[in-house]
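Yeah, one chain of the complex is gone here, protein chain that is, but the others are all in their spots.
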Amino acid sequence: MQKYLLQRLATLVPTLFFVSILIFGLQQLLPGDPAIALAGEERDPAAVAYLRAKFHLDEPLPLRYWYWLSGVLHGDLGDSVRIQKPVTELILEKLPVTIQLAAMAMLIALAIGITAGVVSAVKKDTAWDYAANAFALWGLSTPNFWLGILLILFFAVHLGWLPASGYVSPFEDLKANLAAMIMPAFVLGNAIAAVLMRHTRSAMLQVLSSDYVRTARAKGLNERVVVLKHALRNALIPIITLGALEFGTLLSGAVLTEQVFSIPGFGKLIVDAVFNRDYSVVQGVVLFTATVYITLNLLADMAYFLVNPRMRG
Amino acid sequence: MRSLSLFGLLCFSCAVQSQTLRIGLAEDPDVLDPTMARTFVGRIVFSALCDKLFDLDEKLNVVPQLATAYEWSGENRTLTLKLRPGVTFHDGEKLDAAAVKFSLERHKNMPGSNRRGDLAPVASVDVVDAHTVRLNLSAPFAPLLAVLTDRAGMIVSPKAAQAAGDRFGARPVCAGPFRFVERVAQDRIVLERFPEYWNRGAIHFDRIVYLPIVDSTVRLANLRSGQLDFIERLAGSDVAGLKGDRRFKIDRIVEIGYQGITINIGNGERAQSTALGRDARVREAFELSLDRDALVKVAMDGEAVTGNQWVSPANRYYARNVPIPKRDVAKAKALLAAAGAANPSFTLMTPTTSDAQRIAQVVQAMAKEAGFDIKIQSTEFSTSLNMADKGEFEAYALAWSGRADPDGNLHIFNACKAPLNVSGYCKKEVDELIGKARTTLDPAQRAKFYEQIAAELAKDRPIVYLFHRNWLWAHAAKLSGLRTVPDGLVRVQGLRMN
Partner (left out) sequence: MRRLLRRGGAMFGLAVVAFFVLIALLAPWIAPHNPLATNWGAVRQAPGAAYLFGADELGRDVLSRIIWGARASILAGVVSVSISLSLGVPIGMLAGYLGRWVDALISRITDAMLACPFLILAIALAAFLGPSLANAMIAIGISATPVFIRLTRAQVLAAKSEDYVEAARALGNPHLRIALRHIFPNIVAPLIVQATLAIAAAVIAEASLSFLGLGQQPPAPSWGSMLNTARNYVDQAPWMAVWPGLSIFLLVLSFNLLGDGLRDALDPRQK
């Protein structure tokens, strides 16, 4: 047990090392001269030369990687060139927003996804099954930005119930905060619900046809008890792992939803930084979200390990 | 009695609400340091934050702001400015001649400055007395006053700037009507009224919140649902839908910039790879294949005026000797035949904005009727700048936000080896004329030079100018006092909620 945990912990370091190389490498793949991109539409030649020198753009790649890495190891993620703010400050500023949005989205996704998954597995090949499938897949096949705009037009402009977009801190005004977050959380949660639903359904079908459930049924147990207590509990194990992964993805992957609802989270920050070639921001924020993601992953693995007795041994 | 007090209560609450002005921006501004800044959208925030030596009025006249008077002397190589007395910065420091000298030198010398080109002809700045500065130029420079109406004319607090170093933009200290409170990247920029502002009588809000909302549909939704009082860059396709709504008002003015297609005629090898780059007749045929009126109607929902020069036909420097050519497909085909290229093909590098994509597709369809085979290559903006600089393009659909002085739309794009001359155009006669036009102060004489330049450029066509967009603003009908200046900035002086 302890050995397993230690082994898993030990994998953190090489994974993070690969992440750092990957992030750094990806940036180099982007076409265009970052100094020109940063200097913008007017790109005064002197300004371009200055940026070039400031970011060591003429120096060899390994050296530049080393400059960055040694900064990171000293806790310095650099400054955003575009708005002259330290990257650590940007991360701290956006962390609570991102976590709240991800958590709300996840709650919605779990509620919709597991319910629909269980229903469609239990009522397999009936109208219920198709309806649950169609509902979940609607979430999957509707681009987030599109659903977001429809919701805004309906709930904010037409009905006037919710603010169209923007973010309010929960410490300032909790009600306004929830009103602003509910639509983006639903849009994100809706998409993930589809994934959770599909996997719940699949896992439930497998468990329902297993000897173990057959035995429970043979014992004459109430079908509801069989489904909820015996089948679902077992089917939940992979769902938890998946949920943790999806939660990690939400931290940096909610780009278009954040853009439509003007939620200042990590996803939009990273993509804008990519397009502006604001290197320190891309590298710093992706490294941070990747670290969180990997840690969540690790925790999910451990949970899996604890719940699933077959894996011990 | 009861209803009266209720009425009073209501009125009180609306007065409290109206003290904040919420403005929706189309992008998130970049750094708020006038020396380093480089985006159009940032200039909108600056116009509430940092006063400039001069300002522009609706007719593009240069009017006093921090400088109250100016005088040219020494064969137009010296500009003496009288400064407004009693002006203080947001940190309480005095705005005097030394501060002006400091700011101008900062613009010129700070590493990474984007103002260097604007102020290139300014050789030195002298403090004459506490409220007089003298700018010594290496050569007469007609656009200088116009340049000083923009970021190069913004004066920052020397004390704050020295203390903050290269992080001044995170907490800018200027002398505008509002001072900086906080900024959450991609979320909001909050400014509050500066009580000691020299022109405080013109300020009717306590706070301004700028909210970047990239999606135009969502920006409009925020206005319609009451979360915003004002939005910039309304989409042309949304005008018709909003017109019927009496709660809102739309304002517009033709921009000082232009939308055009820059053709690579001398920048690297690609210039020679297409008939379009090699042969001026092919470029003429290309221009003749375009129906600008239809283009504006379809691609811009009519929210633009057609044009064929670097300034719009409404501008005092528009050269009337070179009118907008009418579409003539037959003549275009004849020109192509004469050039020995009946079906010339080229790639049109197009930014990924929906406007640019629409324009490119309409141009593609129109030119096709004359025999052109255009391939659209959507290119993300940062990449496109680099490819343009390196000459790795054949034609480039480019929008320029524009400068108040015509030289700002012409010199950097058309003079030999100028920084943004990506078409690689270089002609001695044109260069000399551009030089004369920027060193001559007399408007009538300058206009004559621009007529000659327009005639030359119409022969060579390094850039095919298409049209000039309308700046479209939508706001609550209760908001009054908006001045529609063609530079597209939102001046907060005089704005009030009725």
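Here the chain labels run A and B in written order, and each chain numbers its own residues starting at 1.
Simple rule for what comes next: a residue touches a chain if its C-beta (ideal position, glycine included) is under 8 Å from a C-beta of that chain, and two chains touch if they have at least 3 such contacts.
Everything numeric in this text was worked out from a predicted model, so none of it was measured.
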Exercise. The chain left out here touches which displayed chains?
Worked result: A, B
Seminar exercise, completed: Missing-chain contact, candidates A:Thr88, A:Thr115 or A:Asn133, resolves to A:Asn133
Problem set entry | Contacting the left-out chain in the complete assembly, out of B:Thr379, B:Ser401, B:Asn470 or B:Gln493 | B:Thr379
Problem set entry | Sole residue of B:Asn136, B:Ser273, B:Gln364 or B:Thr440 that reaches the chain not shown, by the stated touch rule | B:Gln364
For this session: Could you tell which one of A:Leu101, A:Leu153 or A:Ala235 touches the chain left off the display?
Result: A:Leu153
For this session: Write the list of chain B residues that the hidden chain touches.
Result: 215-217, 235, 237-238, 240-241, 294, 297-298, 350-352, 354, 357-358, 360-362, 364-365, 375-380, 383
Seminar exercise, completed: Touching the unshown chain, chain A contributes residues 11, 14-16, 18-19, 21-23, 26-27, 29-31, 125, 129-130, 133-134, 137-138, 140-143, 145-146, 149-150, 153, 194-195, 198-199, 202, 206, 209, 245, 248-249, 252-253, 255-256, 267, 270-271, 274, 282, 286, 289-291, 293-294, 297
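By definition in this document, only the chains that are shown with their structure count from here on.
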Exercise. What part of chain B is in contact with chain A in the complex they form?
Worked result: 28, 30-33, 36, 38-40, 111-117, 166-170, 183-187, 211-215, 217-218, 221-222, 224-227, 380-383, 385-387, 389, 400-401, 412, 419-420
For this session: Going by the contact rule at the top, pick out the chain A residues touching chain B in the complex.
Result: 30-34, 36-37, 39-47, 50-51, 54, 79-85, 90, 93-94, 145, 149, 152-153, 156-157, 160, 163-167, 259-262, 264, 268-269, 272, 275-277
